[in-house]
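Data first, discussion second: the structure below is written as structure tokens.
A single protein chain has been omitted from the complex, and every remaining protein chain is retained in its original position.
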Amino acid sequence: MANPVAPWGNAQFDGFARIREIGPLGMITLRVKRDVPGLAEAFAALGLMLPDPRRITAAGEKSAGWMSPDEYLLIVPYAEVGAALASLAASLAGQHHLAANVSDARAVFRIEGAKADQVLKKIAPADIDRLAPGELRRSRAAQVAAAFWQDGEGYTLVCFRSVAGYMMGLLSHSAMPGSELV
Amino acid sequence: MLTLECPYCGVMADETELSPGYEAHLKRFGPGSTDEQFEAYMFARKNPKGVHFERWRHAYGCGKWFLAARDTATLEVFGTYAAQSSAPPQALQDKIKAKRPDWKGF
Partner (left out) sequence: MSTRLAKGGRLIDRSAAVEFTFNGRRLKGFKGDTLAASLLANDQMLMGRSFKYHRARGAVASGAEEPNALINLGRGAFMEPNQRATTTETFEGMEAQSQNHWPSLDFDVGVVNNALARFLPGGFYYKTFIHPRAAWKHVFEPVIRKAAGLGKAPTEMDGDRYEQAYAFCDVLVAGGGIAGLQAALAAASGGARVMVLEQTPFWGGRAPVDGDVIDGMPADTWVKTTVEALEKMPNVMMRTRCMVAGVYDHGYVLAEDRIADHTPGDGRPKKRLWRIRATRIVAATGALERPLSFAGNDIPGVMLASAVRDYVTNWAVSPGDRTVVVTNNDDAYRTAIALKEAGLVVPVIVDARTQANGPLPTKARAMGIRVETGKAIAKVKGGKRVTGVSLCMQAGEGAALEDISCDVVAMSGGWSPVVHLWSHCGGKLNWDATHAMFRPDATRPPISHDGQAMVYPAGAANGALKAADALADAAAQGAAAAGAAPFTAASAEPREEAALEPVWVMPQGAGYKLKSKMWLDYQNDVKVSDVQLAAREGYESVEHTKRYTTLGMATDQGKLSNINGLAILAGALNRDIPNVGTTTFRPPYTPVTLGALAGEARGEIFQPLRRSPIHAWHEANGAYFEPVGLWRRPYCFTRGGENHAQSVEREILNTRNGVGLLDASTLGKLIVKGPDAGRFLDMLYTNVMSTLGIGKCRYGLMCNENGFLSDDGVVVRLSDDTWLCHTTTGGAERIHAHMEDWLQCEWWDWQVYVANVTEEYAQIAVAGPKSRALLEKLGGMDVSAETLPFMSFADGTLGGLPVRAYRISFSGELSYELAVPASYGLELWEKLVEAGRDLGVMPYGTEAMHIMRAEKGFIMIGDETDGTVIPQDLNLGWAISKKKADYLGKRGQERSFLASPDRWKLAGFETLDGSVIPDGAYIIAPGSNANGQGNTQGRVTSTYYSPTLKKGIAMGLIKGGMGRAGDVVEFTKIGGAPVKAKVVDPVFYDKEGANQNG
């Protein structure tokens, strides 16, 4: 079994911001209500912190994002998804929940540099300047769904795998030298 | 292009993040209902000029359906609330009544 392939071959573009496809990352979608007993412990067992609404918490290579009142996105190393799913199944046994591996259903991009925010401002109808620290924003990136958050000097953006090529083209166009917003 | 605040995630969402679901608070009529009941459920829409209750889904956001009270003529939004409501919250109804004294009520 060869290594898993990132949807767009880890493409890269250097404009006024740097665009990089990263991954594949291990990702789990977890549907569960917040008041389920043991939820915080289930996160803790994975080395994760239960995020507040519209936030993402990070711990080393792992992070946990709030996607909706009953949905979380857990990010772990690709090879650890199976173990993480097993851990969740054990922690939440007997509690109504759904945990599914979505590692391969996603494409992940990094938008980096001092002007990375300007790339997002061109594609998402979201008030980027008013994003709170640690805020995960689900929105639109031009014509497709996307989620993004600030991480270091730049942003991480997640979209569906099938539109990875579109996203790379969109981000590259938006980061073209000379098209800075300010 | 409207903006509506999603009551689930608190995002002030641009209309392009939303998908519409038309009139809210319809009562479903299934097998055993009369033709008149079923017709009203499927087809008879209020379509008022003025206060109206609608379903919206934060499709590009948290994915949740929610309900909105809005004036179809002025586009004023009186409030948004959870989809799991069989009637608009009383406080919202009171607010609408105060702003639109002629409103006949929900």
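A few remarks follow.
When the chains are written out, they are named A and B in that same order, and each has its own residue count from 1.
Just so it is clear, a contact is a pair of C-beta atoms (placed from the backbone, for glycine too) under 8 Å apart; a residue touches a chain by one contact, two chains touch by 3 or more.
Predicted, not measured: the structure shown is a model, and the values here were computed from it.
Listed by label, the shown chains that the missing chain touches in the whole complex are A, B. For subunit A, the list of residues touching the undisplayed chain reads 1-2, 4-7, 24, 29, 31-32, 70, 96-98, 100-106, 118, 121-122, 124-127, 129-130, 142-144, 160-166, 169-170, 173-174, 176-179, 181-182.
In the full complex, subunit B touches the hidden chain at residues 1-4, 14, 19, 21, 28-33, 35, 38, 41-42, 55, 57, 59, 63-65, 74-77, 83-84, 99.
Going forward, only the chains that are shown with their structure count from here on.
Centre to centre, using the average C-alpha position, subunit A and subunit B are separated by 32 Å. Of all residues in subunit B, only 8-11, 14, 16-17, 60-64 touch subunit A in the complex they form. Touching subunit B in their complex are the following residues of subunit A: 53-54, 67-69, 71, 125-126, 137-140, 145.
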